[in-house]
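Reviewing the structure listed below.
Here the complex is missing a single protein chain, while all its other protein chains stay put.
And then chain A:
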Amino acid sequence: MHDKTLTELAAGLAAGEFSSRELTQALLARIDRLDGDLNSFISVTAEQALAAADRADAARAAGDAGPLTGVPLALKDIFCTEGVKTSAGSRMLDNFIAPYDATVVEKLRAAGTVSLGKTNMDEFAMGSSNENSFFGPVKNPWDRDAVPGGSSGGSAAAVAAGLVPAAMGTDTGGSIRQPAAFCGITGLKPTYGRVSRYGIIAYASSLDQAGPMARTAEDCARLLGAIAGHDLRDSTSVARGVPDYTEELDAPLAGLKIGLPREYFGEGLDPAVESAVREAIRVYESLGATVREVSLPHTHYAIPAYYVIAPAEASSNLSRYDGVRFGHRCDAPADLTDLYKRSRAEGFGEEVKRRILMGTHTLSEGFFDAYYKKAQQVRRLIRQDFLDAFDEVDVLMGPASPTPAFDLGARKDPVSMYLQDIYTIAINLAGIPGISVPAGFVGHRPVGLQILGTHFAEARLLNVAHQFQQATDWHLRRPALAEETL
């Protein structure tokens, strides 16, 4: 059952081929067998999962099943889940049992899905390799020497390894799309404001957005429909109807206008990644799309602008971890300042501290205008680049990442790690949606094609991704896991 898509599993449940309990048990056993080495889960919530599976089976027996009833999935450990440890990959929250559900969790629960547990991630979602987790790095199921990407690396690896058919991630600068690319799965970052951020542990509030990670665009469409929508508890969630994202999946692509941003095919792009992406674009041409080059002239400034804005917001958001109300507290504090300083020094890891220091510095007196205000001005120019491009074309396409997954431990320098996100980060600054779909391999390591659309164009993106998946089989490839023969 582990190599079926979420859509296939939902159909199997509906047809009575297996129960949610049987499916849940099978996947829990698989996690037990395979995840010791992969480390994609921080917490496996077997007991709660089986109880939820039984509720789903009972609902189905009573004729109350919805389209996702009984479907198993996993949640990045950044979504508050009532009664379950929600760590954000940090020692700071290693003892934090969330007292409430995030809206995404509440909606998935209401839809009858079964969460098998909480997946590993870079601490507070700060990272591109999942090596910044307090709970240890995650291995890429395609190649154990490679990172799975980050920050939603656990979610991506768990789906790629067939431990769950889908998982929820969050994306602040590429944290859904880049690990989806590195692990050969499909990952969608919706428009900012499309999915409620309530109960998602905050990193950078004007950039954070949650989205589905699964094997296919069709699976992502079903999940997005379940989690999207306005939420009174998130003032930045958008009051706009949620369409049925599966409705347009089969629309033909004849006449689709694709733009290739010149800046996404330049220096630093691995030639083997480029050739896979160009081949994917030829597939689109064969489906009737037209392709032209466009320019996003401020691309070069996206990483510098992001590394002002995101750390500034992070330094403010993470000020709540004070050792007083929840989270890690140091032993025997001498006074209140010592309590704050030592609890935070012990609770946060190196990358988180780096960003807190960076954000605190750029927001401090004498530096604010030169950094923060300047970065926000540049942010407007970056967004305008995309709006101008979407006046000319329907979607933009390019690589999700300049290289395939790199080796564990290979990127020691923070700046070289940051530059890895060159093709994903501007999308968050602009607030537009983006999806990464499997588009080939370099050796054993997958390549992701990134497709971008204008604000709230998720249905179109999913349609464009789905049509590619009808014409190719990259998304159906599975890593060979040695343990499976045991």
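The criterion applied here is as follows: a residue touches a chain if its C-beta (ideal position, glycine included) is under 8 Å from a C-beta of that chain, and two chains touch if they have at least 3 such contacts; residues count from 1.
What we mean here is this: contacts and distances are computed from a predicted model.
Missing chain, UniProt protein name, picked from "ATP-binding cassette domain-containing protein", "Peptide/nickel transport system permease protein", "Gas vesicle protein" or "Aspartyl/glutamyl-tRNA(Asn/Gln) amidotransferase subunit C": "Aspartyl/glutamyl-tRNA(Asn/Gln) amidotransferase subunit C". Contact with the chain that does not appear here is found for just one residue of A:138, A:277 or A:305, A:305. As for the chain not pictured, it touches chain A at residues 95-97, 99, 192-193, 206, 232, 235-236, 238, 298, 300-301, 303-305, 307-308, 315, 319, 322-327, 329, 333-342, 344-346, 348, 353-354, 356-358, 360-362, 364, 367, 370-371, 373-381, 383, 413-415, 418, 429-432, 455.
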